[in-house]
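Working notes, beginning with the structure itself.
Apart from one protein chain that is not included, each protein chain of the complex appears where it belongs.
Read from first to last, the chains carry the letters A, B and C; within each, the first residue is number 1.
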Amino acid sequence: MDLRYSEAEEKFRLELRQWLADVVPKLGPKASSLDWPARRTYDTAWQRMLFDAGYAGIDWPVEGGGRAASPVEHLIYLEELERAHAPYVGVNFVGLLHAGPTIVVEGTPEQRARFLPPILRGDEVWCQGFSEPGAGSDLASLRTKAVRDGDEYVVTGQKIWTSHAEVADYCELLVRTGDDDSRHRGITWLAMPMDRPGIDFRPLKTIAGSTEFGELFLDGVRVPVANRMGEENDGWRVTMVTLSFERGTAFVSEVLQSMGFLRDLREMAKRTGAWSEGDVRRRMGHLGAELDALWALARRNVSQAARTGVPGVGGSVYKLGLSELRQRIGEFGMDLIGGAGLSWDELEGLDGAGPIGNADQVNTWVHGFSRTIAAGTSQIQRNIIAERILGLPKG
Amino acid sequence: MDLRYSEAEEKFRLELRQWLADVVPKLGPKASSLDWPARRTYDTAWQRMLFDAGYAGIDWPVEGGGRAASPVEHLIYLEELERAHAPYVGVNFVGLLHAGPTIVVEGTPEQRARFLPPILRGDEVWCQGFSEPGAGSDLASLRTKAVRDGDEYVVTGQKIWTSHAEVADYCELLVRTGDDDSRHRGITWLAMPMDRPGIDFRPLKTIAGSTEFGELFLDGVRVPVANRMGEENDGWRVTMVTLSFERGTAFVSEVLQSMGFLRDLREMAKRTGAWSEGDVRRRMGHLGAELDALWALARRNVSQAARTGVPGVGGSVYKLGLSELRQRIGEFGMDLIGGAGLSWDELEGLDGAGPIGNADQVNTWVHGFSRTIAAGTSQIQRNIIAERILGLPKG
Amino acid sequence: MDFELSEDEAALAQGIRSLCAGRFPLERLRAAEGGDGLVDAEGWTELADAGVFSLQLPESAGGIGLGMAASSVVFEELGRALLPGPILASHLASYLVPDAADGAADGKVMVGAVRRPPTSGTEAFVPALVEHLSSLGVLIVVGDDGLAAVDPADVDAVRIGRPLDPLTPLWRVDELPEGRPVGGAEQARRWRRDQAVLGGALLVGLAAGTLDMAVAYAKEREQFGKPIGSFQAVKHMCADMLVAAETARAAVHAAAVTIDQPGVGDPERAAAGAGLLASEAAIKNGKICIQVHGGMGFTWEVPAHLYLMRARVLSQAIGPVGGLAELVAELY
Partner (left out) sequence: MDFELSEDEAALAQGIRSLCAGRFPLERLRAAEGGDGLVDAEGWTELADAGVFSLQLPESAGGIGLGMAASSVVFEELGRALLPGPILASHLASYLVPDAADGAADGKVMVGAVRRPPTSGTEAFVPALVEHLSSLGVLIVVGDDGLAAVDPADVDAVRIGRPLDPLTPLWRVDELPEGRPVGGAEQARRWRRDQAVLGGALLVGLAAGTLDMAVAYAKEREQFGKPIGSFQAVKHMCADMLVAAETARAAVHAAAVTIDQPGVGDPERAAAGAGLLASEAAIKNGKICIQVHGGMGFTWEVPAHLYLMRARVLSQAIGPVGGLAELVAELY
């Protein structure tokens, strides 16, 4: 077990750190979360800067146009971005983290040449059309229908939880091409251009009051067969391929961010005097120890990925542990600020105590509720752990 | 909603309290928990005293020889016994709380005359032979076989969790008289005399080091058909009948006892200085509030039973809540005494701080583990609540 | 001893439930989300006519002359209906500070309340946040040593743009006026005690409301070919919700009756415990309700969050659970 970085890794870190120190301060202010075109402009401009500096597709293979960084370098990359308060992938996230990797592995040379460079350069934005109102945890029950008509598929159905559709050029779409009850065996993966007729998008407001995702209504949308990734009815396998891209670096930014959040809470508690209460210190120390442990687990997963190509059993354990922990961290923040938690607006404290920072606490708390649901509920994670890792029999 | 007692109820309480004040101080010291004959002598002598004073079978109907106290009087009875530190039912518990009530409802006049008076007088002690090594939560899968031979059943099989078998005269026994796969439909209830040949008992040591229960091995034991309660193959219904005896008074003694335990912990914490820690006070107050609420729930269940004859939905809620709470109370006690919890022997504190009382804390903690298992695990209780109360569909 | 609801109490609860369902259905409340005047004057009068504000005012003073038990069943229903507005303070003021709350009992005046922020300790840095300020006729300031009445027009306040609960508008007040003293330390203590119990009743209503929502969704929503309520994980979450709600309900009712009936117990301890358990039940159940609804639970459309945010508002009003627990411990 070795937690020291090699000379090459330290060099990678140093170069990146210097570049970030150079460019991040020059970035303009972040776009309002409600102004989608501005968000696209901001996020894709950042992506272009990464591209020009050679950091785009950090973990993509070279043949896909990526940098093919090792899992450890990828980890360093995330650490340094977080440390520099650099922008996160933003609207580029489906393209960079999901659709792109799928095309790298499953695309024909033509498809790779068509789709990958614009993602890496920040020229094209992707969204995801996987889940449906009736197919959440049970994704294989999806019903959006695609019927072949010449060299096009005609797609009709409804998707949900589609992020960034307002500004997306393409949608990675799962459709049913097999019988209604074909489940995993009758699904096909399509790259749907978002400018086609028949696409309607209705944003869904979250409990945080924002509109990060929405519903996609598809009525006879024509998608070229040339946009199909892999074979017809083989879309389930194609989709799963992307998971093999995971190198244990998922949610790493969130762990590091949460550590900073805890330190902020400590500063605030010291200012308000709450720090003198033993149970405040104990709760904070306990949460901190858990975060430290998850950070250790992340490095373990990354190390296993570096050795074997896959992060191993740690993934679900880490996801379950982190999402549950995030909720408890959110509750701790809310408890610490007491009445100030009743406002989403940033408050100034009395008696010159400065800003309370309550907008952060409230956001952390409220967004925490999505953590145990999105990307596999905690219940599904426990099933996966029990059945795939511990070998307990299926229900 | 009325928490005041009627004049008649207060009179009942006062008479009982006076009688207890008179007799309890005269009781000799409790028998060692390892000396079974002495325990039988002590417990049955107490039962005889209750009988002579007219309190035996407090909740049994008059036709069964009981006092037919109302659920509220029964509650008062338990309160006063706890308040006076009077003995609990001890070895008489299966007879008084389970087998007896079953015979009251299901027995023929001859059976009632034969079995009930000795239970009430403390002359005969019963044990229970329901569970089997392979039939725990799934009682209906029991396999102990009874074959009719003339006017006797010949019983062969194995039972487990049988309490007080060392000193029992009878065993309320569930046997399979139907096909192997007849489940609920092929079970028969027998009163098995414990002096018959073919009965072997092996005590099971608990994690507390005691032997409260054990395994009963039955090899061709002959039980008269006259000892069958109800019809052949109707034993499941016969058994369930006893549940209808429940009037919301189950575990009431445990709630009251736990309140006393918490108060003892507070006294100890004040002595040691732990009381100055905010989180000790908060944990204790929280546990206390939960106990108060369960005591309120108990009175609600009793009230409902007084109105309708059954305690209603509260039973499983109360059982689940209490058994989980008992475990947390046990952990609190252990945490409070720190290192002293490493010894089952009663310790004296340093610096004249008096006895630590750690034997109580350790016992409470260790016995707590059985609470979420015995009489229906917490998992089974949650199933019952979800399916029978909330109407969620069966798995 | 009969701790079940009396016929009168059950009828009272049923009446309020019908009133809320007919007059204040959730769709209607939601239509006013984020605005002022969430309860119009006419609606407020209907609540008054149903006795919501005058329940505990003596008959001699024009009230109904009932006690905390009756109020607790009423407030549970109001909580379950997510009824907005300063209902609790208006109710408390009508019998605790009747002189300062003229018009409260018959719904002519809405009364609000706010705890005076402590001048030392961990909460001393948070400004006062006053609910529903623009609708109030009187604001009661609850201090440790007494109650004061403040004219809302005298309050220098800034409206909060985004209150946590979209059905509870909030104003920030940096300097609360001293106001006119209307009660001493004993009345302030009674205010806090009764507020814990009836705030607890509202919270129990929230806990029961989210339980009902979760169970209904678990029966209807299908995944993997069957209702999600047939999976043990979901079943057990719902069972835990029921335990939380029923336990807190028993605690709230016991506290109410213990206040009404001297001699049956310690009302201070019962009230603190009831507020504590009701707070926790409402917050826990709100959270589980979101989880049972999956992604939909995270949408604004599904009202689970409204119950959860209201639970935070009420929990804050009756005092942090840690303080309530310490009070129980002292009195145990």
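In this section, a contact is a pair of C-beta atoms (placed from the backbone, for glycine too) under 8 Å apart; a residue touches a chain by one contact, two chains touch by 3 or more.
Bear in mind the structure is a predicted one, so any value in this text is a computation, not a measurement.
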Out of all the chains shown, which come into contact with the hidden one?
-> A, B, C
Sole contact to the chain not displayed, among B:L3, B:L16, B:L262 or B:A340 | B:A340
Contact residue for the chain not shown (choose from A:R67, A:R112 or A:R266) = A:R266
From the listed residues A:K205, A:R237, A:R300 or A:R328, report the one that touches the chain absent from this view.
-> A:R300
Footprint of the hidden chain on subunit A, which residues?
-> 1-6, 9, 72, 75, 259, 262-263, 266, 278, 281-286, 288-290, 292-297, 299-300, 302-304, 306-307, 313-314, 317, 320-321, 379, 381-383, 385-387, 389-395
What is the set of subunit C residues that contact the non-displayed chain in the whole complex?
-> 231-233, 236
Which subunit B residues touch the hidden chain?
-> 131, 134-138, 141, 160-161, 204-207, 209, 271-274, 277, 279, 327, 334-335, 337-345, 347-351, 353, 356, 362, 366, 369-370, 372-374, 377-379, 382, 395
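One rule holds in what follows: only the chains that are shown with their structure count from here on.
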Residues of subunit A that touch at least two other chains are 277, 279
Could you say which residues in subunit C touch two or more other chains, in rising order?
-> 231, 234, 322
